[in-house]
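Note that one protein chain is taken out, while the other chains of the complex remain in position.
After this line comes chain A, so read on.
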Amino acid sequence: MIRLLNVSMMPPGVGQPVLRNLTLSVPQGEFRWLLGPSGAGKSSLLRLLTLETRPSAGQMDMLGVSVSHASRATLRNLRRRIGFVPQDYRLIGEWTVFDNVALPLRLRGASERDTRREAFAVLEWLDVAHLADKRPGTLSGGEQQRTAIARALIGRPELLLADEPTNALEDAQARRLLMTFQELIEMGTTVIVATHNEALVREAPAASIVLQDGTIANTDAQNGTSTRRTEHS
């Protein structure tokens, strides 16, 4: 469950807030598209939701934890329950693909045997297991993106956030990823995907959070959530 109440975000050194008075609620196990033109605040909202920054005003609850005044230890534990596919992949260049993907499980203290099994399962599913010993710098954009997706999925997160997760994928891979998101939702994971890809949104119609100039443009009055349900077939 994600709940934002009048949340604003003003990065240090910036004169005005990049997000203003956001109020939204996403129940556990639901899917949302995060839409809006460039500069609307999608990445800033994702930064808030991945706990890379705290809101400068308002109340923010994630997975049952009040984030606004949470301790560093609480935030650390919360981050381990969140998977994130960044637009720029954020892979550690000095490590192998396997070590990058295994990191979330290792941070949770999983045994090396379990880590290896889980990591290779997800790498094989994403068709990059043969690259396990390679460094990210030697991979193509699509391969790096699949590695980042594997790292986000491996911990079976309760909340999955993805920023343009299909922009370097082929159509078949993108469709497969959407199917994975659907499976995760069925297992109770909340999934929020930011995208510019209208074709993808048409392919998987779902409720949306539409941002415009740092505020929410549409409100779904029915469930009190600032969302817009896309109705493309």
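In this section, a residue touches a chain if its C-beta (ideal position, glycine included) is under 8 Å from a C-beta of that chain, and two chains touch if they have at least 3 such contacts; residues count from 1.
What we mean here is this: contacts and distances are computed from a predicted model.
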Undisplayed chain, where the name is taken from the UniProt record, one of "FMN reductase", "Cell division protein FtsX", "Carboxyltransferase domain-containing protein" or "histidine kinase": "Cell division protein FtsX"
Residue touching the undisplayed chain, where the options are A:E94, A:E170, A:E183 or A:D213: A:E94
Residue, one of A:E112, A:E198 or A:D213, that touches the chain absent here: A:E112
Touching residues (missing chain, whole complex) on chain A: 50-54, 72-73, 75-80, 84, 90-95, 99, 102-104, 106-108, 112, 115, 151
